[in-house]
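A protein chain is absent from this complex, but the other protein chains hold their places.
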Amino acid sequence: MDAEVAAHADAGGPNRRLRLRVADWPGFAPGQFAMLSAGARGSAQRDDPLLPRPMAVYREHAVPGGSEVEILYKVHGRGTALLADARPGDRVRLLGPLGRPFPDPPAGGRAILVGGGTGIASLYELAARAQGEVLVLLGARSADDLMGRDDFAALGVSLDVASEDGSAGRRGLVTDLLAEALEEGGAPSVYACGPTPMMRAAAELASRASAATWVSLENPMACGFGVCLGCAAPLAGGGFGLVCRDGPVFDAAAIDWENLA
Amino acid sequence: MDAEVAAHADAGGPNRRLRLRVADWPGFAPGQFAMLSAGARGSAQRDDPLLPRPMAVYREHAVPGGSEVEILYKVHGRGTALLADARPGDRVRLLGPLGRPFPDPPAGGRAILVGGGTGIASLYELAARAQGEVLVLLGARSADDLMGRDDFAALGVSLDVASEDGSAGRRGLVTDLLAEALEEGGAPSVYACGPTPMMRAAAELASRASAATWVSLENPMACGFGVCLGCAAPLAGGGFGLVCRDGPVFDAAAIDWENLA
Amino acid sequence: MSASAPINTAVDLGGIALRNPVLTASGTFGYGTEFGPFLDLRRIGGFVAKSLTLEPRHGNLPARIVETPAGMLNAIGLENVGVDAFVREKLPALPDGVPVVASVFGSEPASYAEVCKRLTGVPRVAGLEINASCPHVKSGGIEFGQDPTLLADLVRATRSATNLPLLIKLSPNVTSIAEMARVCEDQGADGISLINTLQALEVDLATRRPALRNVLGGLSGPAIRPVALRMVWQASRAVAIPICGIGGIATAEDALKFLLCGASAVQVGTANYTNPMAAAEVADGIVAWCAANGVARVADLVGTLEVPE
Partner (left out) sequence: MSASAPINTAVDLGGIALRNPVLTASGTFGYGTEFGPFLDLRRIGGFVAKSLTLEPRHGNLPARIVETPAGMLNAIGLENVGVDAFVREKLPALPDGVPVVASVFGSEPASYAEVCKRLTGVPRVAGLEINASCPHVKSGGIEFGQDPTLLADLVRATRSATNLPLLIKLSPNVTSIAEMARVCEDQGADGISLINTLQALEVDLATRRPALRNVLGGLSGPAIRPVALRMVWQASRAVAIPICGIGGIATAEDALKFLLCGASAVQVGTANYTNPMAAAEVADGIVAWCAANGVARVADLVGTLEVPE
């Protein structure tokens, strides 16, 4: 569960790209995540910050003697600020891969991937592995904030960008792009990850277009493997699903959006 | 109060030599100390470990645009283990210099400096600045543990060493060396810093030889500047002295050794 | 120390025989199956399941957790599958060879007692732990563990409902933990578990709202350890029945401090989240410490804190 920092680099604005060398990495499926310690582990125990942080597995790379796991993350609060201090050779604690991945996009069909904020990181590998036609829609506050654009572009998939201040792509919300894409018809599958209001709006648009929609929720987590019950998301049918164990990927129709924090 | 790590190196066994670049360093007198944050400050606040650690100022060096303060310390518990992770360019919090220094050794007289464990660090500058005849006695568990030997040797003062396992100098306690040195007569001044039992034994030996004795106490501290009352040392006349403000250097006869933790 | 005799780590917790003194705390280890990939349960002394009520409970709306300095708050709202589903589905799925303590919860002494009855005689259930931190409905929300009279009623009702070893898990949100411990002993409890979480609140400054939907939550983790140690020490001087120490335990050193203060066994809680192997590492670390310090029997350490004059 200890991993060594192999590389750590700026990825534009507040974003960082972290590569971790993991000894027995079993591979992962798109949408799975890992729990990462909030900052590198020093030579002695530190009890604060206490909890690990959930982070999507961005990509994996085979290297001699193991794997390197790549994480694309945004410096947001304390834990990620401390993580950003980690230098090659430092060690972090990593638990993963965890959670249920996205279902594979239907082979012949059209998949629309909608990412906002840090949610973009959950979608890269889905885009990379998808067999059919893929449209990726990315949203951010500004060009500076936007994650992963060049990586997606390099995949050769169709790519459209929106930003709230217009500094990247279209001025507006990524859901504006989705609305237009859905008008093109063809009952695609929609895969969304980002801030709750964005996912909720995406789910509503897609449902009106009768498109199957999968969302990857970003609830706060303590354990990441189903024992604290802290990450519970209210379900439309009553009761809760655990984002870490039953998700993070859910059928958008199964979520009780009204009560999701 | 922020200081930048200029250099950080091994100093034998568990010991480390830290050089900190401090902007407005006012200079210090032998025996004074500083409060150092337990580990480098990261990009975000960490509430654990909470308290700074008291460390003697070992030496100071004038550098263009300021001073470098040198600390010689032993990796002991959590705080010093985390401090040992600090790399050049990292920042630590430093408050100092603090406390009352050793009185100057009488110009023509003979001074015996007795250091044990981490207490050795408090004595270096005293030896360096002393005008009269100086004998330095250093004690440690083993050669590995021993701090600063080469630095003292380079001063050209008389130097004698004892270690509990005999791996450095004489096998035995540094107070054995002191007993012999006191037999040579001449009513010297004695300056001691180290574990409480060692200082207590040194004070008893010196008092029997009618030598004036100064000790530098190593009580746990929270603030370092006289407001928490946490570092109080019981005085022979009743009441307490604050190690951080009234000390760390005390006349050995003023201490109630029985009740000193 | 390889040539010396192995350390005897067995302890007795009010009639529950444990191979070592390290259990996992209720609500922090699920139903015991979730740790499968990370931890061999046979390395720990026992495991306390998530608190069970008569009927299944859904729990609170999110947010249910938030991080605090060296700790966390939770307000899960006692989500659980209910006692019957636990007996039917969860227990059989547990790997053999680890004693299971079932945690019991209710809104009235009668519902607590009924859950105890349904767990009594069930194979694999080695003992019961009564979670007394539930707000008593008829007394306007005060917890059973916060009022000596309510607590006495609760212990009496559960005691007469079962012949299993009966531990009472106390709330730390009281003026005198010694008084509460004596109530448990007087009413026939076999042991005491403490502490549950400290009642606390965190604010989300950006929204100017409580960080938890439930407003109040329970503080756990290393932050509370010194309070837990104090309460274990005070309770152990007040009663003769054994105590299970809980609160911020993450390392063998932490656990050993509880033993010295009078705990016969300990539970690892929040540390399971930050390190799923924590409880096993604590158990192994106790053995290593005993070997290094010439202690042949872990039970000999219990209550040996040396107090000046």
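When the chains are written out, they are named A, B and C in that same order, and each has its own residue count from 1.
Going forward, a contact is a pair of C-beta atoms (placed from the backbone, for glycine too) under 8 Å apart; a residue touches a chain by one contact, two chains touch by 3 or more.
These numbers come from a predicted model, not from an experiment.
Counted over the whole complex, the shown chains touched by the missing one are A, B, C. Screening C:92, C:123 or C:308 against the full complex identifies C:308 as the residue touching the chain left out. Touch with the chain omitted from the figure is made, among C:122, C:152 or C:201, by C:201. Considering the whole complex, the residue from C:9, C:26, C:53 or C:68 that touches the absent chain is C:68. For subunit A, the residues touching the absent chain in the complete assembly are 47-48. In the full complex, subunit C touches the omitted chain through residues 68-71, 73, 146-147, 173-175, 198-203, 205, 207-210, 213, 215-217, 219, 221-227, 229-230, 233, 248, 253, 256-257, 260-261, 304-308.
Residues of subunit B that touch the chain left out of view are 1, 37, 45, 47-52, 93, 95, 219-234, 238-240, 245, 259-261.
Here, only the chains that are shown with their structure count from here on.
Centre to centre, using the average C-alpha position, subunit A and subunit B are separated by 52 Å.
Rounded to whole angstrom units, the spacing between the C-alpha centres of subunit B and subunit C is 45.
Within subunit C, the positions touching two or more other chains are listed as 69-70, 222.
Shared contact sites, meaning residues of subunit B that touch two or more other chains, fall at 47-48.
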